[in-house]
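What you see is the complex with one protein chain gone and the rest in place.
Then we have subunit A:
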């Protein structure tokens, strides 16, 4: 995403989506330090693709009482994985899939995905998700959103219970900790 820094990017995203879509997580994100620092190597998403991925990730895992996918830098993680970890074939499939979501929105609503109303965006993602097995590109995006979020510092330490040094193994009632270990 060129020279755009994270703060500018988030600010741009907020402007584009309008205040209606400005989740608490998104607002926080402007002030939260990145949990994932790309190693400075390749970057593959265009600005447009980055915004799309961020928005979709945010719909899959929104900020609620805890931070969401954007706060955890999931879009940056997916960019990094696509550029530096996937093979060409996989990353091409992902990029094509992202573009197709946008193209489909244009065909149906006469407007790119990002400019659509919040509710319509969610409905589009919901429809893709209901059809997960038949939507390989979306499925890929979802897989990386989920792994990206739950392996991030936020996902592991804020969203779930992080227990790096548990001590001797023992049984406990779930109510003792309330939620899953990360």
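The rule we apply is simple: a contact is a pair of C-beta atoms (placed from the backbone, for glycine too) under 8 Å apart; a residue touches a chain by one contact, two chains touch by 3 or more; residues count from 1.
To be clear about the criterion, contacts and distances are computed from a predicted model.
K.L.:
One chain of this complex is missing from the view, so tell me which of "GMC family oxidoreductase", "Branched-chain amino acid ABC transporter permease", "Putative membrane protein" or "Dihydroxyacetone kinase subunit L" is its UniProt name.
P.N.:
"GMC family oxidoreductase"
K.L.:
Need a quick check: the contact residues on subunit A for the chain that isn't drawn.
P.N.:
Spelled out for subunit A, the touching residues are 35-36, 39, 59-62, 64, 66, 68, 77, 81, 84-85, 87, 122, 125-126, 129-130, 132, 139, 142-143, 145-148, 150-153, 155-156, 159-160, 162-182.
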